[in-house]
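A single protein chain has been removed from this complex, and every other one stays in its place.
First chain written, first letter: the chains are A and B, and each begins at residue 1.
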Amino acid sequence: MPIAERGYIHWDGELLERRRPWLPITRQGIRLAFKRKYFKFSFFVSLVPAFGFLVGIYAAEKIQDFKLKIEGVSTILQVNPGFFRAYFAGDFLLFMMLMLMVLSGAGLIADELRHNALQLYFARPLTKKDYFMGKAAILVFFLSLVTVVPGLVFIICKLIFSGSFRFLADYPWIGLSVIGFSALVTAFFSFYTLMISSVSKNRRYTAILLFAIYIFSDVLFGIFYASFRNPYFALLSIKANLQQVGAAFFNVKAPYAVSWIYSLAVLLTLCAVSAFILHKRVKGVEVIK
Amino acid sequence: MKTIREIFAFFAFYGRKTRRTQAFFLISLFPVAIAAVFRFHQAMGGDGSFDGMYLFTNVIMTFFLQFLILVLTLFFGTSVTSEEVEGRTLTYLVTRPVPKSSILLGKYAAYTLIVTVLVWIGLVACFLILNFERLGSADAWTVLFRYLGVLTLGILAYGGFFTFLGTFLKKSIMVGLLFSFGWENVIQYFPGSTQRFAIVHYLKSLLPRVMTSRGRFSFLTFRLEPTSGPVSILTLILITAGFLVLAALLFHHKEYIYED
Partner (left out) sequence: MSAVIATSKLSKWYGNVLGLSDVTISIEPGITGLLGPNGAGKSTFFNLLTGQLKPSIGSLTIFGEPVRNNSRAFRRIGLCPEQDAFYEELSGWEFLTNLLRLQGYGPTEIAARAEKALGIVELLADKGRIVRSYSHGMRQRLKFAQAIAHDPQVLILDEPLNGLDPLGKRKLIRLIKDFGREGRTVLVSSHVLPEIEALTADIILLHHGKILAVGGIQNIRDLIDTHPHIIAVRSSAPRALAAHFVGEEYVLNVHFENSRDSVLFETTNRDRFFERLTRYAAEPAAAVEEVTSPDDNLQAVFDYLVGT
């Protein structure tokens, strides 16, 4: 048997039948997430606001039947863009989305760094892009179930309960707003979660970091805003930025007197920084000197 | 005691070296950055209402009390046991001639020291920045030392609780986060004796200025019906000791099976 020439043989062929190589990563991640007790509980709790708002839509149509004479209640239960903004950019939903990310996302990359499993992925015909897409799709799946899906269900139920298309005639852009804001908040949380998950091999540490950075940004904003009364400090808070952009998407008055464009820029910058950090941290081989 | 000392020495050394500790050190400097921003604003001719002591006691201290020590003790406290089980290094410790309770107590002591040092550095730095003009005043230093004492008691109590949590539960972080940022926050809204079911109640009862729900930082403070100082200190010590005893007993009897 001839002795082979020493050297690397580079394969120049074309990969055939590349059918969504990221999909098995996503399927497995979703399956594993649902195996966790805390996650299942948190997931169903995060759907509670959706049910609440759905009941609100129903109640808004049936308000005369309930003979509610309490002053102002008819305006509270008005199903308008403000109603949608209240759901999408509400504190509780954003908090529950964060909890879902902590439970399903903190270990997505951290666990693989710990077990040195990245080599197993990149020893296959899988690019880094496929890997990130697979991981991100897990988070997108769960986030979509609490954002775009309930949002579209709200619109459909509003149309059904009201028995007319007047709502769509009044707000023809509402569907796009739901999809657009859901996409933004989903993309942001996905980038944020994956980036934090990639900074350490310790899942406990990444879970705390995910939570702490989000809360800290809001506390920081609260401290400076209370001290200096400058609305631009809202740009320090992840929650405030999401709420600013949410208000813009649903064409309602923003909570703080700062342009939503700046908030959007902050969120997009964070996404870009996250992507950069992910690119640096996720490698097939780690060289330790 | 000797074995506790040996374990303490091991993990005080190890804990200092880890990158996580270095990262948490940077996090603990955030309040220093906040203090520096306030001071810079004042130096650049900001509004004349700058009161360093007010900011220190109502803003910085609250940040430490209701955020920073919770994050630090949650991580380090649960790490006492969880870190060894997740990292599969528990084997090295339990196969030494060291009682299991010594392992737990020694490591708790080491990590508590690390957290205390991180917190003290941040708090003292904030104090110096915000109260530069008052450094000659004994009252100001009294406030600082009192606050250092309160935070240390908080670190001990929270650390003990989270050590127990990490020993008892496999997935202690979620419960820890819900306790820290759910229970400890929400319970303060409840009047009367209900507040006494939160560790933060006893810590706030020890603070020099009782926090009320007035003022521009009311979003940070809650209506407090304080417990007396001696009772608060005793309760915090009992909480620390109680949870540590429970943790040690549990650690002694529990079997830890590594996940494949």
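Heads up, the rule we're going with is that a contact is a pair of C-beta atoms (placed from the backbone, for glycine too) under 8 Å apart; a residue touches a chain by one contact, two chains touch by 3 or more.
All values derive from a computational prediction rather than experimental measurement.
Asker: Just name the one of B:Arg146, B:Lys170 or B:His252 that touches the chain not displayed here.
Answerer: Among B:Arg146, B:Lys170 or B:His252, only B:His252 touches the chain that is not shown.
Asker: Among B:Lys100, B:Arg134, B:Lys171 or B:Arg196, which one touches the chain that has been omitted from the display?
Answerer: B:Lys100
Asker: Name, in rising order, the residues on chain B that touch the hidden chain in the full complex.
Answerer: Residue positions of chain B that touch the missing chain: 2-3, 6-7, 9-10, 13-14, 17-19, 87-100, 252, 255-258.
FYI, only the chains that are shown with their structure count from here on.
Asker: Which stretch or stretches of chain A touch chain B in the complex?
Answerer: 36, 38, 102-103, 200, 202-205, 207-208, 211-212, 215-216, 219-220, 222-224, 226-228
Asker: Which residues, counting only chain B, touch chain A once they are in their complex?
Answerer: Per the stated touch rule, the residues are 20, 27, 30, 34, 37-38, 41, 46, 55, 59, 63, 67, 71, 74-75, 78-79, 82-83, 86, 171-174, 177, 181, 216-217, 219-220.
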